[in-house]
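Note that one protein chain of the assembly has been removed; the remaining protein chains are unaltered in position.
Each chain gets a letter, A and B, in the order it is written, and its residues are counted from 1.
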Amino acid sequence: MAVNDSTTRSRIKGYALLALAIIVTAVVLATGNETPRKYPHRKIVRFWHRWQGDWEKQVQKIVDAFNQSQTEYEVVAVSVPSGGSDAKFILGVIGGDPPDLMSMFSGAVPNLAANGFLAPLDSLMTPDEKARFFKDSYPSIRDIGTYKGKCYGVTIGADLMALYVNVKQLRDAGLDPDKFPKTLEELEDWGLKLNQYDKKGNLTRLGFLLNDIGYVSHYFGGGFDVKDDGRLLLNTPQNQRALETIVNYRKKLGFENVLRFQAGLNDIEGAASWAFMHGDLSITYDGQWRVEELRKFKPDLEYRVYPIPAPKEGGTPLGGLVGGNYMIVPVSAKQKKGAWEFLKFWTGLDNPDRAATFYNMGGWLPYSPAVANSPTFQKWLKKDHQFQAFLDILASPNCKAPPPIANLQFLNDLITRAEDEATRGDVTPKEALQELEDKFKEERNKRRELGYDE
Amino acid sequence: MASPSKHTAKQYLTGYLFISPWLIGFLAFTAWPFLQSIYLSFTRYNIVSPAKWVGIANYRMLLTQDALFYKSAWVTIKFAIVSVPLAVIAGITLALLLNINVKGITVFRTIFYLPSIVPTVATSVLFIWILNPNIGLINKSLALFGIRGPSWLNTSPWAFYSLILMSLWGVGGSMIIYLAGLKDIPVHLYEAATIDGANPVKKMWHITLPMMTPVIFFNLVMSIIGSFQYFTQAYVITPNGGPEQSTYFYSLYLYNRAWKYLDMGYASAMAWMLFMVIFFMTLLVFKTQKKWVHYGG
Partner (left out) sequence: MTSDQEAKLPRLTKFAVYAALIMLSIPAILPLLWMVSTSLKTNAQIFGNGDLNLKALIPSPLETSNYPAALQNMPFLVYLRNTLLLCIFGVVGAVTSSAVVAYGFAKIEFPGRNTLFGLMIATMALPGQVTMIPIFSLFRSLGWYGSYLPLIVPAFTASAYYVFLLTQFFKTIPTEMSEAARVDGATEWRIFLQLIIPLSRPALATCALFQFIGTWNDFLGPLLYLNDPAKYTLAYGLQQFVSHYGGFFAQLMAAATIFTLPIIILFFFAQRTFIQGISTTGGK
């Protein structure tokens, strides 16, 4: 084999030059890789959130409005895509270089709070602000951010559910949408009347679907709760009744049929695949963000929004469970004061009318009646009067926040699983709830054994 | 010729020099995190507060107090048993087919490789869409034949089968490797066989397949490792573990334990148990190397 030294040497030289070129290019490219600050002389407040697409644009407008309204701080917002955001947010906090304000979804917040990772927001408020905030806000919104008596999060963009009713389909079936059922039983009857089948007996249109036991239980005076003293309110008679109602109604429709429609309720495709929107569901219940989506994607659909009616006996009307984005401030944030100023601006503690614009942009629920009653909000409400139903629920004493426990996510998954098994007919409602409670107790014991506080 | 001892010493040094990039990377970026995660598996660690030693508690609880551990392990094993042979056979068959130099074969090769290129986020959303029981492509096609397609992702066992099908769909990646391996086979072997009067089937059996065994071995090992760690599609499509938890894969449960429930110590224990299983299986396959893998060297 002939070995050619000079060729090798020149080849090596060639590679070295190439490497040098790459390095130089890289260095050149790598600079200029920074987003320029709009107000570089101001104190920076870094804000991470999870809103995407159009929603992100709304959030950016709010950020811009805040930046223009004062001269001390500049909020820089970064939108984090949902897949992997859990990891990113948590790593951000424990990594020691967190943003100043983050929007997190329920589950992890009690855990973070319990371990001293969040700054209690009430320590950032002036006494006057504190008094006003706790007096003004809707009870469930205030509760949702509270852990062991301190406020760790403010919810902007809280979520609530109510019924969406397809007016045309009701009228076609001879039902009057203005005389909406006052009891759950009546509603179920209506649902059955609205069902449509094809020649083979398959369901082609579903009149009404009742699901999500975590939510529905609040209409039966129930709910899944873990008290501070450790009492478990999981397998309660009220919850059992609620689950039985769900399961029985499902039986009347046929489990299989409902499954097929539930596939369409899957949200991953985004708004436009919603079964209600293309007429496959006459009455359904969903979140308040759908109001905006309906306006965007199907403005010609005539619909009403009603709170879910309570059952005839033992029902608690206008019940609900609030969920949503918590705005939290990590304890190691560098600009906590700025974060609170921005939060204050956004929620509308000082200026409810101005904040009303922000809430309306995203179709979000206001944090207090003061905002809801402000002129700007009322004006918007006249256009989108369907939203009123949500406000009614929000103001009701039966609207609750989920229990602030460290393994809330685990509990939620157990609830989902229980409902799934019961509605498929694998177990009876009673067994499902018993299993839920057993599994939760088991997990709690495991945690105690490992040395967790709860 | 250099004396044997000098030869060995020089080889020793050269060998290590050659593998030094990996060795450095291993020591710098891999070894420490690995050791740390072993340590974490013996602790209670919820990420946000310091880890606390609990001995083998995590492992004990996994094996005795966690039904979901066994369920998810079983789902994963089922998946591996079905998908690995399928993937290997499909990959080889496809590569053999695409090795035939007919006109336009480059287009076909691209087509079959496409599924591996499209980002998972798009393919997962796409599949959810296609498998939608009412407006999805598959059920609409079945309806043409008068068949009422099931609610694919919502019913067990169809959800599981859908995921197996989706994994098959990505066979193009291994196909490329097989193709590269096929091209490596010296043409003169075939020529000699033709002279000897062998037919295509004999050629395939005695030349092609044996010469391909090194890459088959590679794909087999990687398939095993991959299927035991199968996660992404399951996470995107059935983050709650699917209907009756039929698609609650081990890695999905691990992810939930780690990032949803913030139970990282427990999750680390789960990871190391998985590691042992994969390691053991891979070791087995490696031991069989001598029996069936034929290196040209």
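Simple rule for what comes next: contacts are C-beta pairs under 8 Å (C-beta built on N, C-alpha and C of every residue); 3 or more make two chains touch, one makes a residue touch a chain.
Since this is a predicted model, take the numbers as computed values, not measurements.
*Asks:* Where the complex has a chain not shown, which of B:Ala67, B:Ile81 or B:Val118 is the residue touching it?
*Replies:* Result: among the candidates, B:Val118 touches the missing chain.
*Asks:* Write the list of chain B residues that the hidden chain touches.
*Replies:* Listed in rising order, the touching residues are 1, 11-12, 14-19, 21-26, 28-30, 32-34, 36-37, 40-41, 47, 94, 97-103, 106-123, 125-127, 129-130, 135, 137, 140-141, 143-144, 169, 172-173, 176-177, 179-184, 186-188, 190, 200, 203-204, 208, 211, 214-215, 217-218, 221-222, 225, 229, 231, 251, 254-255, 258-259, 264, 267-268, 271-272, 274-275, 278-279, 282-283, 286, 295-297.
*Asks:* In terms of residues, what is the contact footprint of the unshown chain on chain A?
*Replies:* Residues 1, 3, 8, 11, 22, 26, 29-30, 33-35, 50-56, 78-85, 87-88, 91, 94-97, 267-273, 277-278, 289, 297 of chain A touch the chain absent from view.
Note that only the chains that are shown with their structure count from here on.
*Asks:* Which integer distance in Å separates the CA centroid of chain A from that of chain B?
*Replies:* Roughly 35 Å separates the two chain centres.
*Asks:* Using the touch definition up top, name the residues of chain B that touch chain A in the complex.
*Replies:* Those in contact with chain A are residues 44, 46-49, 52, 54, 57-58, 61, 65, 121, 124-125, 128-129, 132-135, 148, 151-155, 236-237, 240-241, 243-245, 256, 259-262, 265.
*Asks:* Looking at the complex, which residues from chain A come into contact with chain B?
*Replies:* It comes out as residues 83, 86-87, 90, 93-94, 107-108, 111-112, 115-117, 200, 202, 256, 259-264, 266, 268-269, 273, 280, 406-407, 409-410, 413, 416-417, 420-421, 424, 426, 442, 446, 449-452.
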